[in-house]
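Data first, discussion second: the structure below is written as structure tokens.
All protein chains of the complex are present and in place, except for one that has been dropped.
Should a chain be cited, it is by its letter among A, B, C and D, assigned in written order, with residues numbered from 1 in that chain.
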Amino acid sequence: MQNRSVKPIVILFVCLVVLSFMPFIIDPGSYKYLYNIFFIVNVTVLLATSWNILGGFAGQISFGHAGFVGIGAYTVALLHYHLQWSPWLALPLAGVVTLLAAVIIGSIAFKLRGPYFALSTLALAEVTKLIAEGWRSFTQGTQGVVVSPGPLLSIPSGGALYFVVSLWLAGFGILCALLIKLSKTSYFFLAVGENEDAALSLGINSKKYKLIALYISSFLAGITGGVLSVHTGFIDPSSGFDMVHTVEPIFLTMVGGIGTVLGPVIGTVLLVPVGEVFRSHFPTAHLLLYGIVLVVFARFIPKGIMGLFRKKKI
Amino acid sequence: MLEIKGIDSGYGKIKVLKDITLKIEKGEMVALVGPNGAGKTTLLKTIAGMIVPSKGDILLEETSISGMPPHKTSARGIAYVPEGRRVFSAMSVEENLLMGTYLKKNRPHKTESLRMVYDLFPRLEERKKQTAGTLSGGEQQMLAIGRGLMMRPKLVLLDEPSLGLAPLLINSIYKVLERLNGEGMTTLLVEQNVKKALSLCKRAYVIESGEIVMKGPSEDILCDENVKCTYLGI
Amino acid sequence: MITSIIINGILIGLIYALLAIGLTVIFGVMRIINMFHGEAVMLGMYAAFVLFDKFGISPYISVFLTAPIFFVLGSIIYKFLIDPIPAREREITSLIITLGISFIFATSAMYIWSADYRTVTLPFSQDVMVFIKTRIGYPALISSCMSAVMIVGFYLFMSKTYMGRAIRATELDKDTASVMGVNVKWISIATFGIGVVLAAMAGGILSPIFYIYPFVGSNFVIKAFTIVVLGGMGSVTGALVGGIILGVAEALASTFLEYSMKDIMAFILFLGILLFKPSGILGGRTRL
Amino acid sequence: MNILEIKDLTKAFGGVVAVSDLNLSIREGIIFGVVGPNGAGKTTLINVITGVEKITKGSIFFKGSDIGKLPTFKRSLEGITRTFQIPQCFTGLTVFENILIPLLLRLPKQEAQLEAARIAERMFLKDDLNKQAQMLSVGRLKLLELAKAYATSPRLLLVDEPMGGVSLDMMDSLINLIKSLRDEGITILLVEHVMKVVVALADELVVLNFGKQIALGAPQEVMKRKEVIEAYLGDEYA
Partner (left out) sequence: SYGAGTFKIGCPAPMTGPGANFGEKFKKAYTMAADEINAKGGVNGTKLELVFEDTQAKPALAVSSAKKLISSDNVIALLGGWSSGVAFAVAPVALDNKTPYLLEHPALDDITRKNNDYVFRLQPTTGMYSAALEDFILKVVYPKEKKKQLTVAYIYVDNAFGQGVAKYGIIPFFKKNKDKFNLVVSESYNENAMDYKPLLLKVKNAAPDIVVLTSYLTDGILLAKQIKEVGLQAKMFTGTGAGHSMQDIYEKSGKATEKYFSSGPWHGEIKDANWKKWRSAWEKKYKYVPGEHEVEGYVAIQVLAEALKGVKSSDVVKQREELKASLKALNMKTIFGTVKFDNFDGYTNQNKAYKMTAVAQWINGKLLQVWPKEAAEREPAY
């Protein structure tokens, strides 16, 4: 591998290591709220990155990420509920199960293109939600499932642990995006997103690349769902499959800069804390304020923050 | 009829046209030729109002139309037939043609205009309910020309009308253009088929890299050694 | 019973179609993902509610009175917030803007009208007519019929009038449309305004048979998007057919299976139709 | 040896039969011209050969094997590539990236980059290398179409009106270019309305009308036939 591709990976790694020491500097015990926000930011970075890989890199706008998050969340919750698995151990499986679901979802949705694809993912996500609601004997239906995370490898779960785990998961997501961006595959993603017919005629197996993007994206989104399940300690269809999990990564990615590795990170780091602070300080008006922030952002920085920079390869 | 006075034009920061001056009398047919990327399309778009020139002035019948948006220039009688078959793909053939009579003053002539176009391109009449996007390349080209003619323009800007048309059809189109010219339609014609274009038009301009490098009666241009070897391949 | 179920399915299907029609314009034709569609419906409901509550004007009349206001509202949003966005970014950026607007509308409605649930109870709200052994309430009947009339009217507008054709042409190819003499800036603004008006009118017409609260909009959005795609993006008749198919299918599913199965059936139907006809029921695909 | 064989091929769109019971054999290494009036079915023929459209009836053999059911991209990987009559580029990407992408399928990144630059030079696109494809003039887009297709190193190249909108000075160079492609061993199916080009290039010519073959043979000879003149060329060529 050339120097040029190694550098960003090293930078990412250094950042992660440095940030991992944060709990030693700022005590999670006394700044629980802060760490709660950090945690939400990390998880959302993972989710936005996941969406960006499919929607930004491969140009396949997904309206179905709530479905992936929900499946991931339920995987953890149900393994815990039925088989008493530790939610931590179930986390990777959340990714895998979601990926398996994506195999089915992809085989249906990728028969369609453009807005038809986007809307079919929305429909499929709704179907998974309705299954979670309807299959009471297995999922507890609308009542939801309680998950008690318990300690991880005998470290009690709490501020610091949540933070570090979520940080590295976000790092993992960014790494996936980075590796794609630095590889040839990113070009095929671009081609498929720009003009699928042209890509096909040039011998690019567009289906294959779309599926690759979908699988990576769904895996990461599934893990996000799993983490959410651990963090919330409770999952029900309305929270697991909440449309927010679809909409939020989309606009965070766009605010940051769609199709870039850093875009979703920047968008999330900037906006999620704002949203959280609004929500707890203005219990009734926070949506109004957040709405204004979104409108102003989009109106004045339509290309996203990364679009402000000339060189926006990463 | 049309007078262009030293215009500069381009796309944002990219300058394409440099100090173009050009004049077309009423009832004239003028050809504009030049290599790919010379700026022919850019010039037509500027006249039609799709691009605002950064310098200079454009006069139509003595009044300035420089900086006027396309819907206003078209109301003043300019029709631009774009290159590359820009048909309204999801609309039917007939709906496309009817867009040519969008201007209030043309609406009363709807049926006659349709008749004229259908006579010129019987294939379009056969396919009037077909979605324009599913037409063959040449059929789309016919549609684009037909739609422009529906506008009953005083001045028509034709951007490579013969592109992708069968030879037989090219001839009939040229005949129609000649006839309409006889009926008073002024024409600015961009063509790659230089020989054809020059045989039809009395006068021509040659444009290269955004500048007019030659102008004059068609015969003179046809005789020019430079032109001969670059454009006619003789 | 089966005829009753189908008739009721058709009636509710007409309402579904009406809810989708504003989106057909903004999403189907203009390709702007309008996240505040539901909130526009909500505002339409409140407008109908206020005029009924304060002045006793029937929603079936007031929807026409408030239409100009909503037109202006939509036009302003488009002109100042969406139109200035460069074309290449518009499709995506407008999603954020409209999402922001949806938050603003919903919260503002809460401040203006409180979070209370409202309904519009017409004098004849409990009158019923019987048609082929099916009991149909007058409000439901009138709302459905008005939907049908509006949809047909709108279809005629889009396909038979110069303005309707200009709207479609503009969204297909702005440059070329402008060369045809279409004032594309104005048409785009107007189109967006019309989309908002249609959503608000749908809300007004729905108000006598539904309930109103500031966050009610989210109830309609998924269904509306589903129908727009089901019918074929931008096709008005498609939305009509899609709405009715959905209404009837839901009614049948909830009768012959369980009621809670109806939503799942609706989505399975949606996916099934799209797999069979990827461009929607009445959509076409351009060739290369 | 025939590189492509088409047997009883029919393609209908509802009532419109675009290609009708067509039989064709194309010898390896030649330029095979296809002409015919607008709407004769030429583009449809290319669409069917490349798998963009499904066959209604009949079969297609490439190098002896039936490819009628292969997806488009597989046919391209087998060596069948086409250009589009209405250019289909990756409009948001640069000219260089447009050419690079098909090359990346076969070559490591650095080699691909070198090769892309070489191809661009050969296809007269050197000056436009860093322009976004959407900024190209129509004539230049045609060159990009060809460059992209060539970058897949095809065995059979189907070119749909490569000269439409190309200026005369460029046309001669393009004619030479296409000849040189043939000399490299690429079989070319050429759809074109500019007769000068067809005459200069085609080794064999078929004329279609209403999806049916109305003449086949050497270009000079075919172009003299009455039915071809009547249906397609017009009196000028009589």
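By our rule, contacts are C-beta pairs under 8 Å (C-beta built on N, C-alpha and C of every residue); 3 or more make two chains touch, one makes a residue touch a chain.
Keep in mind that this is a model prediction, so the values were computed, not measured.
From the options A:146, A:179 or A:292, the residue with contact to the chain not on display is A:146. Across C:37, C:90, C:118 or C:165, the single residue that touches the chain missing here is C:118. Subunit A meets the missing chain through residues 30, 32-33, 36, 40, 133, 136, 141-144, 146, 148, 228, 231-236, 238-239, 242, 279-280, 283-284, 286-287. Panel shows subunit C; residues 1, 4-5, 8-9, 12, 15, 106-107, 110, 114-119, 121, 125-126, 128, 135-137, 140, 209-211, 213-216, 218-219, 247, 250-252, 254-255, 258-260, 262-263 of it touch the chain omitted from the view.
Following the convention adopted for this analysis, only the chains that are shown with their structure count from here on.
For the interfaces B-C and A-C, the C-beta contact count is higher for A-C. Centroids built from CA atoms put subunit C at 31 Å from subunit A. Annotation for subunit B: residues touching 2 or more other chains are 134. Counting partner chains per residue, subunit C shows two or more touched chains at residues 287-288.
Chain contact summary for the complex, subunit A toward subunit C: residues 108, 111-113, 115-116, 119-120, 122-124, 126-127, 130-131, 133-134, 197, 243, 247, 250-251, 254-255, 258, 284-285, 287-288, 290-295, 297-299, 302-303, 307. Contact residues of subunit B toward subunit D in the complex are 11, 14, 34-37, 41, 83-85, 123, 130, 134-142, 160, 163-169, 171, 192-194, 230-233.
Residues of subunit C that touch subunit B in their complex: 159, 162, 165-166, 168-169, 172-173, 175-185, 234, 284-287.
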